[in-house]
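A single protein chain has been removed from this complex, and every other one stays in its place.
Take a look at chain A:
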Amino acid sequence: MDKNAFFEGCGKEGPIRCIFFCEFHPTTGPKISVQVPADFISKDTFEAVSVYLITKAQLLRSTLTVTFSGIKILGYPVRIENKKYPRNAYHFNICFVCDAWARTAQYETVVKKLSEFLTVLEVENGFLSQWEENPMNAIRLEKMMTQALHDLNSTGKCTISEGCSTTHLKVTKLRPDPAPVLDHQVPVVVDNLDAYESEQWDLTTQQILPYIDSMNHVAKIAALADVENNLVRTCLQNLVYYGVISMVPIFQYSNCYAVTSKLKKLAHDKKLQDDCLRAVSRSSWQLPNFRDIFRLYCSMNHGTTVKDLCLRFNLQAMKVDERKLVQFGLVEKIIRRIHKYPTIVMEGLTGEAVSLYPYFTGGFNVDEICCRLSMSTLHLETLVEKDHNVTVVYR
């Protein structure tokens, strides 16, 4: 194993190394009762950190992660109060141990759920506290933990049954929050939608999905599907989170695009090239030349509109669909849209388009203003042109 690949802060996820169950013994204090694999955490190690595992009342039922000497322990301390226990309460904590370099936030909910499952078992039939009466329980708990350790590490899922109770554990991938979805953007399906069952989606998403055709923008989808704008945005943001769709700016022949430094990837990555050829071709049986496509992307810059590209090159003969070309570029971030931001030059002065000044703060681009006001780009640009107090920032 390459040691350098795993350092603290590498941001990678790591496997669970050990699961242990610790409890507060009325006479001997905190101790590890069961652990798989055995003796992973020594008694001394445990004692050094037991204050974070069998905790004071204020820290109960919170996810605690403590990192020290190369390991990380995640726990969710629980206390069950009942007169039947020797000190009127029973403390326990089921903990996952990981490497210190690994990200562990994804396990937090799993630990919590497992802990709550054990709480239920304990409250219902004393599964945890009555080992002297029922020595089989300790063995069953160990089995349960072994299964969880194995299943969670290999498949990320685990189903645990004990008596007539069952719980399902799943490690969910944590992703960064998706960017807000705006009314003038266009959702594009990037994942294979057939891989998902339609029942998986909520009702609103099911209502919206048929209208996602890489052409309709959010506001239009809302109108077509007869769903409130904000609901549509929420659903789409959810789909963005799961990587099913990607949001791109609306396509117009008057738009300008510029290449980004990701173009290098297209030049080197064979698979991306193949995907690109398939994605941008006009028909499925005749693929365009990669060189032509690369030339087209290279020709996209701040001063060149899509219309100019169509005039300069014979896209029909190249078998390239310009709309798909732009869309593929945007989704793969090979190109980016050059937005126009009408901005007032001097506050206080007025001009022809004074009614639109609230939108000319420099924070709204032409697409957004047009979408808000249901105005054509051409009309807006003529208005801006006439007004000497408004200038357009391209970026």
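We adopt the following convention: contacts are C-beta pairs under 8 Å (C-beta built on N, C-alpha and C of every residue); 3 or more make two chains touch, one makes a residue touch a chain; residues count from 1.
The working rule: contacts and distances are computed from a predicted model.
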(Q) Can you work out the missing subunit's protein name as recorded in UniProt? Choose among "GATOR complex protein NPRL3", "Protein phosphatase 1H", "Alpha-1,3-glucosyltransferase" or "Cyclin-like protein". (A) "GATOR complex protein NPRL3"
(Q) Out of A:Trp131, A:Tyr211 or A:Phe290, which residue would touch the omitted chain in the full complex? (A) A:Phe290
(Q) Can you say which of A:Ser261, A:Gln286 or A:Ser374 touches the chain missing from this structure? (A) A:Ser261
Q: Return the single residue from A:Arg17, A:Lys31 or A:Arg336 that touches the missing chain.
A: A:Arg336
(Q) I need the residue numbers on chain A that touch the omitted chain, in ascending order. (A) 8-9, 11, 44-45, 47-49, 51-52, 56, 58-59, 62-69, 105, 179-181, 228, 230-231, 233-234, 237, 258-261, 263-264, 267-268, 270, 273, 289-291, 294-295, 297-298, 301-303, 336, 341, 343-347, 360-363, 391-395
